[in-house]
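To keep things clear, I will list the structure first and then write my remarks on it.
The complex appears here without one of its protein chains, the remainder shown in place.
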């Protein structure tokens, strides 16, 4: 049986909302989402649709708009054909293809409100359908305007964490450490980091959580990279633990980073986690910053994951 | 006469702004709105109109837009008829119905700026009215764009509270508890809960308020459900009280929950309250989470209100 | 010479940024703006224009849009006349008035992109000017959309303060008090009040500032009205002072109120001040709230300024 990994002197901090029943799966995914399946959520709510539309990928979004445009025109073309194309002034012949395409393009010209007029409704019924379609067109594009703005103005944190955490030398002892960079050109201030350790307690078959004290938990400005360090001293729950201990205890380090983006006056957050398998031992981070010829500091974000073997 | 329910050792916390005069009605409604009628508020202010338009239901909003479109067209059709349809190039006959419908559809084509041109103003007066209508159309749709964006981007907290609060076993004692879930697919962090108890003081015929200490008042991440517990120990105002005591004292538990939604970088709030009638005794909450076959945690939000009898 | 009004035991709090040189004028106006003239501010910056456009009155804003529409059309009509109306297909005669009005209405139809086509450019030069005008039209209405949204979505705090502050009985002593209501139908939470007293110090001919401790400086919910009280006990700088003392010392009570509007997820602020002339003595506030027939609390915001004489 494994020894009590969590020393009793360590007070239980909050459980991060992840419950205390134990599971072999990680609590937080590498990309920061919660590794939880939620059942019974309501679907088809308008705010969920909006949420989905502003967070989906750009290509899919554009494809969706194009598809929506196409389908709406197909729908209205069908209605105009049902009404009868003899209700329209139009330039083309009377074959089915000509009638259909005229209906389709009249719909497009109405939906976008371009309204050239070379195809135009002759009867009042055709006019009525067109009046509805042009209203729908304007509202759709009002909605698209909001979506485009929502997509661009929502927080786009681009904090990237090192793929691996390290247990590496820190001053005279060792420390658990990882680092991260801001991958955007915006300026972040008042960055804060919180690290929690989650361990399996074999005695009670539950999972326990505790906050890890950090060498520094907040910095005023965050221009470049920051290496967050939990010093493994005598008060650390990691004291005297080894790689195998962490694996046996199904250890998971849960990381939460907050910062203030003063370009958009927004607080941004990003999360990640490191499981025992994602901890490297016996290496240290390579420096990411050098000084250019002009004495200006240079940070190469591509070096984020670069480590080197300990010497001596 | 009832005994002094609020022990004198409990300091009065703030009164939540609800005043201290007593009323038999609850202070906070189940949906979190204040149970207060406000008289003398100014009406017909533009910001109140905006507020109303972005918080009303989606179907009513759409119906309102459709109605507004219809009425505006009816209004301008009347003006065009007043000006005289002989001022227009138009395709239809001279009967009243034809003239009226041409005026209506010309208005629709102008308001939406589709402007096919098969109906078009011939005289300068008709042109002038149409110039005004097209400006109005553009401004209306500019307004609709803002409304649609405002509707979707405003905070849509979907925190749902359990219908009932419980007085149930907690560790070696009992506790007042309720739970809530996030019914949206977004990720909330830094959730905070505050619970206040409001009691009728028969001696002074006033209502007194106090904050209840919680087992935990803040969690870092909030992926699933959270059961908030006020431990009923010797320092609790609920110590040794029973169901009938709470009813006699017209007890009301007022709940405020805050969290940060990092998809939209917004702080969201939700409120509710539990009256003495809404407290269950002698049951406990059923668990809401299990583990799926893949070891991933599953939370079924439909189990929010599920309770089970205490055994033994 | 007046006695030292500010007892030396009262530590000087921050000076609110208003400087310490003395002036007979009030520091903060009744509507909460600073009573300071700022010289040398840059003008004609785009963000100042935007700021002005979203804070100006609704009627002036609408008049401005109408005027801008008119003037832009006059400008482009002049250009089209300069180009020559023989470059256009158009329905009217060749008199100056006909040519001018055709130019004007063609401009309007181009700016709003209604584009009926019964007036349309014949030459390439006319087409080029129209292509520019339609671009300008779209950008203007894009800008108007942003303005309308900015106008409605910006914070619209409607906290109204009582016109007068009172020195009135409070428990066994007296207190300086005022009250305020939320005049909107939205729900405010976590309201906070700060009151500073500014006094003329005749000895040094400077103005001194101090924060006044409040009976309560924060409330969790703010459904109705809140009476803010500074108890005048032995530690208060107002202790044993009278109406004439406050006037002689040119006293000004500066009030700052903050609250969180959870409909819009915005923090709102409002300020006001009370000079010695705006303090009533020997009266107290009439209650603003009663209970309706259904036991529900009713608050009449029209009673905000209602006071009644002290009896006996």
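Some notes on this structure:
Labels A, B and C are assigned to the chains in the order they are written; within every chain, residues are numbered from 1.
Here, a residue touches a chain if its C-beta (ideal position, glycine included) is under 8 Å from a C-beta of that chain, and two chains touch if they have at least 3 such contacts.
Only a predicted model underlies this, so the values are computations on that prediction, with no experimental measurement involved.
When you scan A:219, A:280 or A:307 for touch with the missing chain, the hit is A:219.
When the omitted chain is restored, the residue from A:96, A:297 or A:310 that touches it is A:297. The missing chain lies against subunit C, touching residues 14-19, 21, 23-25, 27-28, 33-42, 46-48, 50-51, 55, 89, 109-110, 113-117, 120-122, 124, 127-128, 130-131, 134-135, 137-139, 142-143, 145-146, 149-150, 154-155, 194, 196, 254, 256, 266-269, 271.
Listed for subunit B, the residues touching the missing chain in the whole complex are 113, 115-117, 145. Seen from subunit A, the chain kept out of the figure touches residues 58, 65-66, 69, 73, 91-92, 98, 101, 105, 108-109, 112-118, 141, 144-145, 148-149, 152-153, 156, 158, 183-187, 189, 191, 216, 218-224, 226, 260, 262-265, 289, 291-292, 294-303.
Note that only the chains that are shown with their structure count from here on.
At the subunit A-subunit B interface, residue numbers used by both copies make up under half of all numbers present, so the two copies contact each other through mostly different positions. Once the centre of each chain is set as its mean CA position, subunit A and subunit B turn out to be 27 Å apart.
As a whole-number value, the distance joining the C-alpha centres of subunit A and subunit C reads 38 Å. Within subunit A, the positions touching two or more other chains are listed as 113, 115-117, 145.
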